[in-house]
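Heads up: the structure comes next, in structure tokens.
So, chain A:
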Amino acid sequence: MFELLNSHYNYFAVMLLLGIGLYMLIESRNLVKKVIGMNIFQTGIFLFFITLAFRTGGNPPIIKEGGGPYVSPLPHVLILTAIVVGVSLTAVALALIIRIYTEYGTLDEDKLKQLYYD
Partner candidate 1 sequence: MTESLRPILAILVSTVAIPVILSLKRRPNVREGVTLTVAFAKFAIIASMVPGVLSGTQYEFVLGQFATGIELAFNVDPLGLLFGLLASLLWIVTSFYSIGYMRGLDEHAQTRYFASFAASLASAVGVAFASNLLTLFVCYELLTVSTYPLVTHDETDEARAAGRKYLAYTFGGGVAVLGGTVLVFVLAGTTAFTPDGIEALATADPTLARAAFALLAAGFGVKAALMPMHSWLPDAMVAPTPVSGLLHAVAVVKSGVFGIARVVLDVYGPVTMKELGVALPLAAIAAFTLLTASIIALRQDNLKRRLAYSTISQLSYIVLGLALLKENALTGGLLHIPAHAFMKLTLFFCAGAIHVETHTDDISDMAGIGKRMPLTMAAFAVAAAGMAGIPLVAGFVSKWYLVIGALNLESGGLVFAAALLVSGVLNIAYFWPIVYQAYFESPEGHDEKPLIEGPFGGRSELRADGGDSDETHAASDEGEVPEPEHVDHLGKHDEEHEHHGGPPAGGWDDRGWRGGESTWFMLGPILTAATLSLLLGTVPYTAVFLRIVDTIVSNLPGVMA
Partner candidate 2 sequence: MIEQIPVLLVVLPIVGGAIPLVASLVSDRAGWPVATLTLVGQTGLAGLLAWTVSTSGTVSYAVGGFAAPYGIELVVDGLSGAVALLVAVISLGVLAYARKAGPHSGPFYGLYLLLVAGLTGMTVTGDVFNLYVFLEITGLAAYGLVASGRDASAAVAALKYLIIGTVGASLYLLGVGYLLAATGTLNMADLATKIGEMAAYDSTLVLTAFGLMVGGLTVKVALFPLHTWQPDAYANAPDTVSAFISALVSTVSAYALARLLFSVFTVEFLTAVPVARWALVGLACVSIVAGSALAVSQDSVQRMLAYSSVSQFGLVVAGFAIATPLAVVGATVHLLGHAVMKGGLFAATGVIERKTGATTVNGYAGMGSRVPVSAFAFAVLSLAMVGVPPAVGFVGKWYIVLGAVNAENWAVVAVLLASTLLTLAYFARLVERLYFAEATIHSKPDEAPVTDGSGQAVSFGMIAVVVIAAALAVALTAAVPELQAMLEDTLPPLLNQ
């Protein structure tokens, strides 16, 4: 058990982040916290990709003489894009939340539901 933890700690970290993020996303009544949960969830995924690229003893993927073995550059590129996507999503979400707040004066999901369905 401990060995598994030791050799795969990155995956445990990923799982933990995913779990925390999803929990916040579902359970928190505060809209901002929901968005934070969404971010944590995404961060877990980003981390998962990054650790995929890892190779023991690998070099940065910049080709020079006698370089190899390299860390896989692909996941980094992907995640760079994914991060940008994530940032834009967060921004949009926050913009929406501000609009909701100015209109309804609350960020509480339950209260919002009451107002919303009236």
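Here is how the candidates were picked: all candidates are chains of the complex that A comes from, given by their letters.
Everything that follows uses one rule, which is that a contact is a pair of C-beta atoms (placed from the backbone, for glycine too) under 8 Å apart; a residue touches a chain by one contact, two chains touch by 3 or more; residues count from 1.
Model, not experiment: these values are computed from the prediction.
Student: Name the candidate, out of 1 or 2, that touches chain A somewhere in the complex.
Tutor: It is candidate 2 that touches chain A.
Student: Candidate 2 touches which residues of chain A in the complex?
Tutor: Against candidate 2, the touching part of chain A is residues 22, 25, 31, 34-35, 38, 41-42, 45, 48-49, 52, 72, 74-75, 78, 81-82, 85, 88-89, 92-93, 96-97, 99-100, 102-104, 112, 116.
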